[in-house]
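With one protein chain removed, the remaining protein chains of the complex are shown where they sit.
The first chain written gets the first letter, and so on, giving A and B; residue counts start at 1 in each chain.
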Amino acid sequence: MKHAEGQVDFKVIGTTPERPDGIEKVTGRARFADDIHLPRMLFGKILRSPHAHAIIKGIDTSKALALPGVHGALTGEDFPQLESTVISHGGASTIDIKDLAENCIARDKALYDGHAVAAVVADNYHIAEQALELIEVDYEILTPVLEIEDALKDDAPVLHETFSPGGFILQTEKSHSNAGSFKLRLGDADRAFQNADHVLEETFQTRCVHQGYIEPHSVTVEWSHNHIMSVWTSTQGHFAIREQLAFILRHPLNKVKVTPMEIGGGFGGKDQVYIEPIAAMFAKNTGRPVKIAMSRADMLRGTGPSPGANIRVKLAAKKDGTLLGADLTLAYEAGAYPGGPVTSAALQATARYNIPDQQILGHDVLLNKPKMKQYRAPGGLPVNFAMESMLDILARKLELDPLEVRLTNAMVTGDRMITGIPCQKIGGKELLKAVRKHPHFTSHLTGRNPGRGLAYAMWFGAGMTSSAALTANPDGSVKLSVGTPDLSGTRMTLAMQAAETLGIPVSSISVSIPDTDSIAFSFMAVGSRTTHSTGLAVYEAAQQLLRRMTERAALYWDVDETDVTFSDGMFNNQKDSTLTLTFTEMAHLLEKLGGPITVQSSVTPKSNGAQLTAHLVDIDVDTETGKIEIQRYTAFQDVGKAIHPDYVSGQMQGGVAQGIGWALSEAYQYDEAGHLLNTTLLDYRMPTSLDLPDIETVILETPNPNHPFGVRGVGESSIMPPAGALANALYDAVGIRMTALPMTPGAVLEKLKKKQRGS
Amino acid sequence: MNQIWIPAHLQHFTNGSERVEISGSNIRQVIRALDNKYPGLGEQLREGDMLTPGMTVAINGSVDHLGLYATLDEDSEIHFIPAIEGG
Partner (left out) sequence: MTDYTTRITTVINGQEEKFFCEPRESLLEILRDRLQLTGTKEGCNDGNCGACTVILDGVSVNSCCVLGVEAENATIETIEGLADGDRLHPLQQAFIRETALQCGYCTPGLIMAAKDLLAHEPLPSNERIRLWLANNLCRCTGYTRIIKAVAQAAKELHQKP
């Protein structure tokens, strides 16, 4: 594979062409999942448990079925009974299909407020809603468990009598009746603590938040007479949806066709089925297309938010700020089913620092809340908040500059992470030095109570399998099909990689993301992998295309294939240097030389390059209201190579905005009975345009040696630093150390008052 | 000889050793050899015909999705770690 390190002379990479779907989106013509209308379509609605923990003793749908306009009703018993089976999507992430199916519709127990228990299908949503009210469910209410500390007690209410601790957990034994646990260790942390000049310890708490994508989940399913299930849905991974549907409904994989519609945000929350199995079952039973869409309350209550956590950090340091050891305990909510993001959190907790002796104990804690899932870097923000706060506490205790302490400890290429794996090529120190050199770092702070804070983060992302198909047409146009849904413009960054390789303008490439019948298997758009891994598939496909066209050129010129080379967009005849053909000219000749050429490539790269990011934030604090006003925010990220700099910058800005919401205003609020109280976007408070400043971005490029253009994943790590950066800025401003999120005005005010009282 | 890093919760099989040396030209052979030397360790690393669900293997620093079936070109550094996904 050609490596692009050192190559600066790209023609397409690094430019900023307009994306092809831009026009469709600004005119409202782009088709999202709910924009589908099929003839004689019916509409489904789902009844959700109002109890956080209850045995379902019986469900009577007869009155609902009697309502005119209702065509069917379902409960969990109408679905195949499954055994606990772990499936892995193409050898990647693992999921227990029985848990997944029961999360979609409960069988014996409702495990959280919002857990689906029954459903109806009707002529329209209004009739369906009326019908839901006629369903009678006999619940035996059980005591819910809602807090991590309570779930870990010996006498805690038990959610599952037996469970396997979940796909991400190494240890196969339960550690508590409601938790699976694991350990990671490098060296000997106890030794480090014995030898330290300073030992610091603190605990932190964060709360459950939702990914908050503006587009609700919506699915339409049609079941044909020959049992082909056609599915149109909003998803980050249509092959995962296909596999999960096939398993849940015991249907052959080759009779499930999933079309990914344009998706209005996912961020990790749209990578599994929620409403699809119910829609599919209704479509089968009625013989008509069935659409189900989730309301905002349904989504907040019944999808996969990101967990709250209790985190304990203990650090051992020398008086010059060098970290000798770290000892962390991460207890993350798993929600109603095991397998939350706690292992990912542990992997990235200390990953950017060189700490020779460290240990992490992780708990994946079951409680009566929705099954917790990823939100950009899985589990990342809570532990980054904790660690970056501790680095600052250490710096202040030693009277050292916070950035210098990070520089002292920053991991460099080859340093070992807690897994023992040596870090691949990164530019951590370069990134921190870039922060130090930036005008923001030395600018004057203004305001009544101003403060500045810094945080540093690293995430790896995922490799996994991706596929791409390329066709060269006789008119010189090129068709690119890829298997990874486009969340925010990757169809353009993939086309750019094809254009660069083929030496053609990006405008001659048209890109689509076909359904699961029409492209080879591809893993989801998650883990910051699309531009990198699908880009690799595109690159490999382009190389294959060039090889096939080289064969045709040899035919045309009547020479051996070895006498034809391709460089700088030209096929060259080594036997006669006057004879050259551009890609387009060669394409025009294809009709005469055997017709159009299509190639397909599936690749499984081993990683996608570490993402390093550092954020700098200036705030002003209103000490009468506790409100934090963000005045200036600069996000720095090493992206390897920015294929399309505006899209890269956009990803960074998006992560920052989400992290700020997580840090300052978003949190699930439950009452004592386990009811979710804030089920609207008024009370689940996401940032508006008034809450955020202009977010500046600085892109650095340490090329990833494992990608032909040096690409590293981009999308996830920028969500991690905002909470730590803001907490550090708050300390800088008014001298209070927040150890819990969100840092709402009320929480800040309370802490300020405590400080004033001297407690 | 390959260098195998043993996950923390399994180090009691190797008398507390974080790293052990084992021969083998693919992961299956490595696990079998580990099990011969440290009885019981093998079934913690594999479940039937795949690696324990949720676990993955990194060879010389790069995750190999072939898992149990991954091959080793030469003496390699091998880590068994939690699988990484993303959001």
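FYI, a contact is a pair of C-beta atoms (placed from the backbone, for glycine too) under 8 Å apart; a residue touches a chain by one contact, two chains touch by 3 or more.
As the structure is a computational prediction, the values presented were derived from the model and not from experiment.
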Displayed chains contacting the withheld chain: A
Which of A:Gly14, A:Gly265 or A:Gly287 contacts the chain that the document leaves out: A:Gly265
Which of A:Ala283, A:Ala316, A:Leu487 or A:Leu700 contacts the chain that the document leaves out: A:Leu487
Hidden partner chain, residues of chain A it touches: 16, 18-19, 21-32, 34-35, 37, 68, 124, 126, 211-216, 262-265, 267, 293, 295-296, 487-489, 646-647, 649-651, 653-654, 656-658, 680-682, 686, 688-690, 692, 694-695
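Basically, only the chains that are shown with their structure count from here on.
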Length of the line joining the C-alpha centres of chain A and chain B, rounded to whole Å: 28
Touch list for chain A against partner chain B, complex: 86, 88, 91-94, 166-172, 182-187, 211, 267-269, 271, 306, 339, 341, 343-344, 346-347, 359, 373-378, 419-422, 424, 460-465, 526-529, 604, 606-607, 706, 716
Residues of chain B touching chain A in the complex: 5, 7-9, 11, 18-19, 44, 52-55, 58, 61-67, 79, 81-87
